[in-house]
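Let me begin by presenting the structure, written as structure tokens, before commenting on it.
Yeah, one chain of the complex is gone here, protein chain that is, but the others are all in their spots.
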Amino acid sequence: MAVQYGSRLKRAVTFHIPLTVMVVATLFPFYWMVITSVRPDVELYNVKMNPFFTLHPTLTHFYYLFELTMFPRWAWNTLFIATVSTGISLFCGLLAGYALARLQFRWAPSLGTVIFITYLVPPTLLFIPLGDVVKTFGIGDTPWAVILTYPTFLIPFCTWLLMGYFKTIPREIEDCARIDGASRFQAMVRITFPLAVPGILSAGIFAFTLSWNEFLYALVFLASPQQKTIPIGVFTELVRGDVFYWGPLMAGALLGSIPVALVYSMFVEHYVTALTGAVKG
Amino acid sequence: MADQRIEPILAESVARGATAIPAPVVVVAVPKLGRPRRFGQLLEREHILAAVLLAPTLVILTLFIAYPFVLGIWLAVSDKVVGRPGNFVGLHNFWVNLNDSIFLRAFQNTFVYTFIATILKLVLGMGAALLLNQHFRFKRIVRASMLLPWIVPTVLSTLAWQWMFDATFSVFNWMLMNVGIISQRILWLGDGTLAMGCLITVNVWRGMPFFAITLLAGLQTVNPDLHEAAEIDGANAWQRFWRVTLPLIKPIMLVVVLFSMIATFADFQLIYVLTRGGPYSSTHVFGTYAYEIAMRAAKLGQGASISLTLFPFLLMVIVFQLWYIRRSD
Partner (left out) sequence: MNRRAFLGAAGAATAAAVVGGIPGIVAAQKAPSFPKGTRLNILEWVSFVPASDVEFKRLAAEFGKLAGVEVTVDLINMNDLNPRIASAIETKAGPDIIMMISNWPHLYADGLADVDDVAEEIAKRDGAYYEHNKMVSVVNGAWKAVPLCSVPSTWAYREDWFKEAGAAKFPETWDEWRKVGVALKKKGQPMGQAFGHSLGDPNNWAYSITWGFGGTEIDKSGKVAINSKETVEAVKFTVAAWKDCLDEGGLAWDDSSNNRAYLAGTISATINGASIYFVAKRQFPDIAKVTAHGQMPKGPGGRFYNIGGQGRADMKYSKNQQVAKEFLRWFMDRPQYDKWMAANDGYTVGPTPYWEKHPLWEKDPKLVPFKEAVKFGRWPGYPGVPNRKSSEALVKYILVDMYAQAIKGMKAEDAVKWAEAELKKAYA
């Protein structure tokens, strides 16, 4: 896979330096966030101080986050919401992707297009009318309000990804199974779906991240502090009027990303190889 | 018996360059069930199975997008304000928008923001993918950590950037001043053009990992034999990239660009948190302006019309891209 280069200098210039630059540029803000979250307030407001390290690290901001806000609850909410909406989107995307990739029926191309068009509708337009729908179903201020609305922007991408992935799985495998007496449905579930697990993984990771990250719907549909998600909770309760509680804010940002980052680090290799499949579609 | 049929097919797929399917493949010996039951028989027919499979998706999308979207269109052609029923006013809202200098600025900004950010994400993402495609010692960690900007909740990472660009506390100013490159601090978010630059920077920082990882996957499907062949034929690295790699990953490139462009067009959070459309309304985009009008002036109809204006342009961009893909297929 890797392409070899000639001399060492060339390698340094064309590889090591760009790589280092890229890693530094990407991770620099995180370094800054980490430092800010352990810096005492006095230092935060000092213009002259070196912003890159502190001699008096403190955990008060994390303490504040855990004791004085409902951060653990928000973390749980966000996890629950992200997991269930991902599940729903994967379920729908899996079925829809299969149908659009494998089955011949009259409406196939147009439905595929319609599903992608829905992705174009911006949430800033939708959220007021959606409020009505949410209220009609009586799910306002419950996690279900967002669990059912997040799939609207998750399903199109999952569908596309899995569609592409299905197209790489040779038809013959299913045909074989069907010749052996399996129904179309069984062939789909028993043969094709398992082969698509890497694709499901990658779609799932994408969906999980987007749900974890979402702001507008969560702001409008989740009202009480117990129901909030991390982005909403941290942002709305640590910004009081014209005072930003920077330490706890950055602490919240870090703690709000670590779980997802851990999940990623476990799956990233799969994610990469899985997307390969979709690519060929 | 079933195993014997599947093995050679799998082998063939692997030879053709498909991903090696992970070891514990579920190769199920399909039990003989005899004649499928009646429901099962129905599902044999492609139309029915398709309908059943697509049903959950269509239900969710109809309920939570199609219906509100239609309501949204109604809002855009009405004079609705919060609390009052609206009256149909035809295209009046759109006419007002055309005469609104802030709207026109937002229009321009949205396109500039989207196009520049997307191009940068593509180029940098491609570069990153090429780098990550190599073997090096900390490959796994680096790949995983590269995704961090995309993982952190946008609201919070943007706040961090806001502090980094802060007129008084900017860490960039601190660095540049200490190194001696500048003597006066740079007011990053205080100038219209500079602020747009900052917005694009944050957007690229946040979105590039997604491009990088996805393009990396694309790169890994390119058969190294092709590269060797080209090298033997005398092509240098750049030519190899341009002539061999690029055409092969064009499909995934285009799709990633598509999805990213759509999201960037409608972007709201990033600009809202970083500049709120300032300074002097020079960084408003459709999303933020629509929000301000609809939420703070309570003019739902007008706000909807601003949001809706996105739609036809987005559609045009998508159609163009799809036509372009089909053309080169």
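What to note about this one:
Order of writing sets the chain letters: A and B. Residues in each chain are counted from 1.
Following the convention adopted for this analysis, contacts are C-beta pairs under 8 Å (C-beta built on N, C-alpha and C of every residue); 3 or more make two chains touch, one makes a residue touch a chain.
Just so we're clear, the structure is a prediction, and the values are computed from it rather than from any experiment.
Among A:Val34, A:Val114, A:Leu201 or A:Val239, only A:Val239 touches the chain that is left out of the view.
Note on the undisplayed chain: of the listed residues B:Ala160, B:Ala230, B:Met261 or B:Ala294, the one touching it is B:Ala294. Among A:Phe62, A:Tyr98 or A:Phe127, only A:Phe127 touches the chain that is left out of the view. Panel shows chain A; residues 41-42, 45-47, 127-128, 131-132, 134-135, 140, 216, 219-221, 223-225, 235-237, 239-244 of it touch the chain omitted from the view. Across the interface with the omitted chain, chain B contributes residues 81-84, 96, 99-102, 165-169, 185, 187-192, 195, 275-281, 291-300.
FYI, only the chains that are shown with their structure count from here on.
Chain centres here are Cα means. That of chain A falls 12 Å from that of chain B. Residue ranges of chain A in contact with chain B, taken from their complex: 1-3, 5, 15, 18-19, 22-23, 25-27, 29-30, 32-33, 36, 47, 50-52, 88, 91-93, 95-96, 98-100, 103-106, 108, 111, 115-126, 128-130, 132-133, 148-149, 151-152, 155, 157, 159-160, 168, 170, 172-173, 176-177, 180-187, 190-191, 194-195, 197-198, 209, 212-213, 215-216, 230-231, 234-235, 244, 246, 249-250, 252-253, 256-257, 260-261, 264-265, 268-269, 271-281. The part of chain B that touches chain A in the complex is made up of residues 1-2, 5-6, 9-10, 12-13, 18-19, 21-22, 25-26, 28, 30, 32-34, 36, 40, 43-44, 46-47, 49-50, 53-54, 56-58, 60-61, 63-69, 71-72, 75, 124, 127-128, 131, 133-136, 140-157, 159-161, 163-164, 168-169, 171, 174, 205, 208-209, 213-214, 216-218, 220-221, 224, 227, 237, 240, 249, 251-252, 255, 259, 262, 265-266, 268-269, 286-287, 290-291, 294, 300, 303-304, 307-308, 310-311, 314-315, 318.
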